[in-house]
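With one protein chain withheld, the remaining protein chains of the complex are depicted in position.
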Amino acid sequence: MNNSFFAKFMPKEPKFVRLLTEMAEVSAEASKIMVVCVKNTDTEKDIEYAKQIKVWEKKGDKTLITVFNELNTTFITPFDREDIHNLANCLDDVTDYLNSCAKKIVIYRQKQLPESAETIAVLIESASKMIVEAVHGLTSIKKNAKNIRQICADLHDIENKVDDIYEEFLSNLFANEQDVKEIIKLKSIMRELERAANAIENVGKIIKTIIIKYA
Amino acid sequence: MNNSFFAKFMPKEPKFVRLLTEMAEVSAEASKIMVVCVKNTDTEKDIEYAKQIKVWEKKGDKTLITVFNELNTTFITPFDREDIHNLANCLDDVTDYLNSCAKKIVIYRQKQLPESAETIAVLIESASKMIVEAVHGLTSIKKNAKNIRQICADLHDIENKVDDIYEEFLSNLFANEQDVKEIIKLKSIMRELERAANAIENVGKIIKTIIIKYA
Partner (left out) sequence: MNNSFFAKFMPKEPKFVRLLTEMAEVSAEASKIMVVCVKNTDTEKDIEYAKQIKVWEKKGDKTLITVFNELNTTFITPFDREDIHNLANCLDDVTDYLNSCAKKIVIYRQKQLPESAETIAVLIESASKMIVEAVHGLTSIKKNAKNIRQICADLHDIENKVDDIYEEFLSNLFANEQDVKEIIKLKSIMRELERAANAIENVGKIIKTIIIKYA
């Protein structure tokens, strides 16, 4: 951390955008593993995937703490402190929910997941990549405003799609599954994916706020 | 949005209180539909009610975004920015939980709800009307302080009542219902109503904070 007196008054764009991009990359990596994890039916492999996602989740946690420490020691920030704070928290949420999902797959020794799990995981993966692009785009906010706006709109659409898929899954689950234990376990696992998609939409909302203020 | 230079320095009471009142009216409208929805046993009609509530929920979302944009572009606010921010978020929560409740009724094709659902929905409806009055009263905060304080106390009482009803419902559900799927579905639907009542109490708490600071 550069704490020298003058550094405090230097433009801080590169640092914060770099850290936030790192956080976005972390959730993109976690979401990539998640796609493989939900397709897989081997418990031993699920344990391995959950461990890999956990590694990313810890890396994200560390970067989050760095962001907070930098916010506390930096006089001039490229955007409102609150927006940086919220964006970092929300990016962390995405990875956290993916981590919770993987953990639950392991805890419940859930071998088979419905097809909708893969569909949602793939949507989350592509949304996560778009977030990396949008967050990185904040380095030249005026130049990239149009593209970032489009990404935020796409993130919103993806969340709507996930919502529909999740609701149809729930509806079918209660209509067709007779094993109530299975209902509880699947509902609980899928809920984490749906939460990750929600967090992704929130990331989009915060980025949009920044664009409105600074583009 | 009026962004002219001088407008930024003009008193902003009317704008924010008007927007917040709009949000309160949105949840009051949603809660009115909810009362009819929980009484109804026809699935097709439930779908219709859920759609109507969704329309209000979207309207609330839009107003919430307007509040945030206004906060970002207004220099002088009638109360602390944070209070306006929290109040708007909390009013939005009320409508969101009502929307989730209606969605779940549809997803689970739940025809019959326990009587306690209606009792709670009616309490939420009357609380929502009181919130409209309290929020609107913030236009003349000193004049209305006593009345608003009373409303906040009443909102607290209503939440306590809802809590008791919800707990008794849960207790009876587990004691008497044999169909575990039914338990899961009803618990999940009723939980959203209870959350809406919680959000209502939170609205009351934030309004009370504003009264303490400005009355």
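Lettered A and B in written order, each chain numbered from 1.
We take it that a contact is a pair of C-beta atoms (placed from the backbone, for glycine too) under 8 Å apart; a residue touches a chain by one contact, two chains touch by 3 or more.
This is a predicted model, so every value here is computed, not measured.
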(request) May I ask which residue of A:59, A:149, A:185 or A:205 touches the chain that does not appear here? (result) A:185
(message) Which parts of subunit A face the unshown chain closely enough to count as touching?
(response) 68-69, 72, 103, 107-109, 180-181, 184-185
(request) Could you please point out the subunit B residues that touch the chain left off the display? (result) 167, 170-171, 174-175, 180, 183-184, 187, 209, 212-213
